[in-house]
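Let's look at chain A:
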Amino acid sequence: QGKEPVKVGLVSSKSGVFAQQGEEVMRAVQFAIDEANAKGGVDGRKVEVQSGDDEGTPDAGRRVAEKLARDGHNLLIGAIPSSISLAIAQNLDRWDAAYFIVASKSDKLTGDTCRARSFRTNHSDAMDIAMINEWAKSLKEKKFAVLAADYVWGRDSGESFKKAAETSGKSVPLSLYVPMGTKDFSPYIAQLKDSGVDAIWVAETGRDAIAFVKQAEEFGLIPKTKLIGHSLIQNFMINGTGKALEGTPGTTAYTPDIDSPRNKAFVTAWKAKFNRLPTDNEGQAYNGAQVMFDGVKLAKSVKPADVSKALRGAQLDTLYGNLTMRAADNQLLLPNYVGRAKVVDGVLRPVVEHTFPPSIIPAPSPLCKM
Partner candidate 1 sequence: MSEFVLQADDVAIHYGGVKAVDGVSLTLRRGEIRGLIGPNGAGKSTVIDAITGRVRLTRGKVQLGGQDVTELGPVARRMRGLSRSFQRTSIFGQMPVRRQVELASHKMGVADSGADADAVLRELDLMPMADVIAEDLGYGEQRRLDLALALVGRPSVLLLDEPMAGLSVQESHDLAKHLKALTSRWNVSVLLVEHDMDVVFGISDVVTVFELGRVIASGEPAAVRADPRVREAYLGSAA
Partner candidate 2 sequence: MTALLTLDNINAFYGSAHILHGLSLSVNAGERVALIGRNGVGKTTVVNTILGLAALKGGQIHLGKHALHKPRPYMAAQHGVVVVPQGRRIVANLSVEENLQLGAAVGRKGHWNVPEIYKLFPILQERAHTPGTALSGGQQQMLAVGRALMANPSLILLDEPTEGLAPVIVDQLARIFNQVAGQGTALLLIEQNMSLVVRVAERYCAMAKGSVVAQGRVENTRESLKDLETHVMV
Partner candidate 3 sequence: MSTSSIARIFAFSGAALVAGLALTFGVSSGTVLSLLTQATIFAIFALGVGLLLRQNGMASFGHATYFGSAGYIIGILLQLKAVPAEAAIVLAVLGITGFAFLLGLVIVRVPGIAFGMLTLAVGQMFFLTANRSRGLTGGADGMNIEWPATLFGFPMSAIVQPGNMFMLSWAVLVVCMGGLALGLHGRFGAITEAVRDNEERARFIGIRTLLPRAALFALSAGITSVAGTLTALNTGFVSPESLHWSVSGVALMMVIVGGYKALWGPALGAIVYFLAKDVLGDYANHWMAIFGIALITVIVFSPTGLAGALGRLFKGKRQPRAVAAQATHHTAQATQAEPAKPSAPMARTAH
């Protein structure tokens, strides 16, 4: 053949706080690559991959990304936290690389730090918030509390929810912002129990969320008071909390139920290989890898500059159906989902209940100048 191979630089967490999610992302990207190679490659090219551990910190993330990119693996993909993605996006021109974001949600990535060579194939915070605004109107409960992680994402989530709920005539008498790394949620649970609300908006991350759910169950907050989760009913959290989240509604970024031909094919292949359904992180990472491959196909080149140019504004066939890569900020315009943790075939997992079309996605940030 003699065509230049597609060289993927897979940057994610093998250690550190995000190790578990990192593991999922790595698995799914590897799966996508193996699958592509088995089908004769992408655009007739072999796909090669090298991976590096970002240790969950931007510093290490930048270091391994730079190493991979300078070694020629300059189609980067995979970091979990926004901080690492921001650190990588910043340097793409210097390293002559392109970057595919599959898990980081910060608006900055498509706002003031947007880059011509960085593409987000998952939902941004702004997209989630837009959905929350819609969703809050349809919630039946009247009185809410907010429990959110005390940092940008948690605050944005909690405050937008409060505003949306109050706009649609509901009350939110109690908002609790919990420091990250909190182990013992009992002081907060006591206040939540005391407040007499009908439901609680929960925007917590990872381990904190798991600790909260477990302790809420212990103190009898669950199932008495309903939880509504922002990124709460993710597979790894459901698995970490026993049965506590069963029946909990919440936002979900991907589920195996999404009705598109590509997704069906993906789920079938995944099941054949791993004998289980893909998780949300796995779905999103696979999807990101596909966008990258589509870029190569469209550009007929593996040069990051060409791939980026080809993808900008492109119409893409994805796991989520036929979508646009918005030219203004390189954000993939995805539908968004609300689901509920349910037992299906003996497994507790998020199941989609309501789909919000890409039409509700807010306009691109004016801060983004590419």
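The criterion applied here is as follows: contacts are C-beta pairs under 8 Å (C-beta built on N, C-alpha and C of every residue); 3 or more make two chains touch, one makes a residue touch a chain; residues count from 1.
Regarding candidate selection, all candidates are chains of the complex that A comes from, given by their letters.
Everything numeric in this text was worked out from a predicted model, so none of it was measured.
Between chain A and the candidates 1, 2 or 3, touch in this complex occurs only with 3. Across the complex, chain A meets candidate 3 through its residues 14-15, 52-53, 56-59, 62-64, 66-67, 70-71, 81-83, 86-87, 90-91, 94, 106, 108, 112-113, 150-153, 155, 179-180.
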